[in-house]
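As you look at this complex, bear in mind that one protein chain is not there, while each of the others sits in place.
So, chain A:
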């Protein structure tokens, strides 16, 4: 197997004296969609935060396209072609929809304005709701619309690798379906995705492979289709 695009190699992460991850290893190949699943406090968000540089692993290593990225700051990692849809959306509430999208392209600020402008139009075409509200403050959007904005904002990065933390959290079923439709389209276009998700059924329909975390350690991994019926997955969520 070729070198994976993102390789998280047996990392340990601590919050103060509390250890959150125990030797977690996750790999994502180019063009692959990988889901990290688990119940509350299983360490799944911490895994993606470590990949983004938001938390620093104390042990292990993380490489992106063969180069070490653990110890880098988030902006440096984003600068290497990574995009992020943060947990809880985190749109810039007091800025307009359009300004939020422009900030999504912050890492591309060296590129000619014309190509950014073209991407902005494309983002609006992808999410027509946002086009209607381009001048509106992002904080006034509904939760579902904010999730769309967070996705469009990450898309403006034109990332090689997209990290997503809980895309379905707090959304109505209709919006969850919409989110996954867009993600499926991006997958079909060849985007590499590392996603963290509590909603295992939805995630396993989209993902190629998945890892299941429990108490900060991986308990089972494999192809998404096989995992769907695995009793370990059920145990990871329900305990016991």
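Observations, loosely collected:
Heads up, the rule we're going with is that a contact is a pair of C-beta atoms (placed from the backbone, for glycine too) under 8 Å apart; a residue touches a chain by one contact, two chains touch by 3 or more; residues count from 1.
Just so it is clear, contacts and distances are computed from a predicted model.
Set against the options "Urease accessory protein UreF", "Histidine kinase", "Xanthine dehydrogenase family protein subunit M" or "ABC transporter permease", the UniProt name belonging to the omitted chain is "ABC transporter permease".
The residue from A:84, A:147, A:168 or A:192 that touches the chain not shown here is A:84. Only one residue from A:95, A:126, A:169 or A:219 touches the chain missing from this view: A:95. The residue from A:107, A:179 or A:236 that touches the chain not shown here is A:107. Residues touching the missing chain, restricted to chain A, are 15-18, 52, 54, 73-75, 78-79, 84, 86, 90-95, 99, 102-104, 106-107, 109, 153, 157 (touch as defined at the top).
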